[in-house]
Structures are given as structure tokens and as C-alpha cells.
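The complex appears here without one of its protein chains, the remainder shown in place.
What follows is subunit A.
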Amino acid sequence: MTDSFSSRPLRVIVAEDEILTRLAVADELRDNGFDVREASNADEALRALNDVKAQVDALFTDIDMPGPMNGLELALQARQCQPRLGVLVTSGMHAVPDDFVLSRSQFVAKPYNISEIPLIIQSLVTI
């Protein structure tokens, strides 16, 4: 998948503490042409965001991860760094809390169909 205004691949950070889920999602995204950086918690995801000097297009994050920051807090902080960031939030819970409001974002409940993730991310980036 590429940015519609250039031929560069879309850049995604995948933040998920479940190793196998993270591997599967990252693999699926890479197979679909995404440039993927992986993180096992929110702090790692923020470091990855800062390490990538260029624009990051989307963040895929689980909500419950080890560490002081959860995925929702990560999403809000990441959006402050990268205002056009698309955000895909996932969790074993049914839905995000009512007070979580973020534009260009979507929630998918576990267990989700991994094959659909690249298309969802693409749709968030091109909004």
C-alpha cells in the first residue's frame, strides 16, 4: 500500500504485547506493502514514532499492554506528535470507553480477521 501522493509505502507502527498477534499483523501489513515498525508496549511505540524521522501514517495499537501507558493514551500522545496519524485500536473488550473520542480512528474487537487490517488502515490514512 502506498501513499496516494507518492510511491512510498505507508508507514505503520504496530503496538501489541501479544507476540503472535503482533507478528501476524505485522506480517500481513508487510505482505501488503506497508513499512512496519513493531512495539510491545506504548513506550516502545512512542520511541519508534520519534525514531522514524519521516511521517508515520498510522498506528495500530492494543489497549491493554504492560507499562504505565495504555493504548488509548498512546493514541492521544501519538496524534499530538503526528496530527494526521490514522489510528486503529483493538482490544478483547467489546468497545472503547465512551469518553474516548478521536477522529480518523476505528476500533476492532478481538478476535478480528487479520486479512482485513491492511484495508482498514488504508481507509484511515486516506480519509
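The criterion applied here is as follows: a contact is a pair of C-beta atoms (placed from the backbone, for glycine too) under 8 Å apart; a residue touches a chain by one contact, two chains touch by 3 or more; residues count from 1.
Criterion: contacts and distances are computed from a predicted model.
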Checklist line | Among "Copper resistance protein D domain-containing protein", "ABC transporter permease", "Quinol:cytochrome c oxidoreductase iron-sulfur protein" or "histidine kinase", UniProt-listed name of the chain not shown | finding: "histidine kinase"
Checklist line | From A:Asp51, A:Asp64 or A:Glu116, residue that would touch the chain that is not displayed | finding: A:Asp64
Note to self: Take the complete complex as the reference. Which residues in subunit A touch the chain that isn't displayed?
What the structure shows: 17-21, 23-25, 27, 64-66, 68, 70, 91-94, 109-112, 114
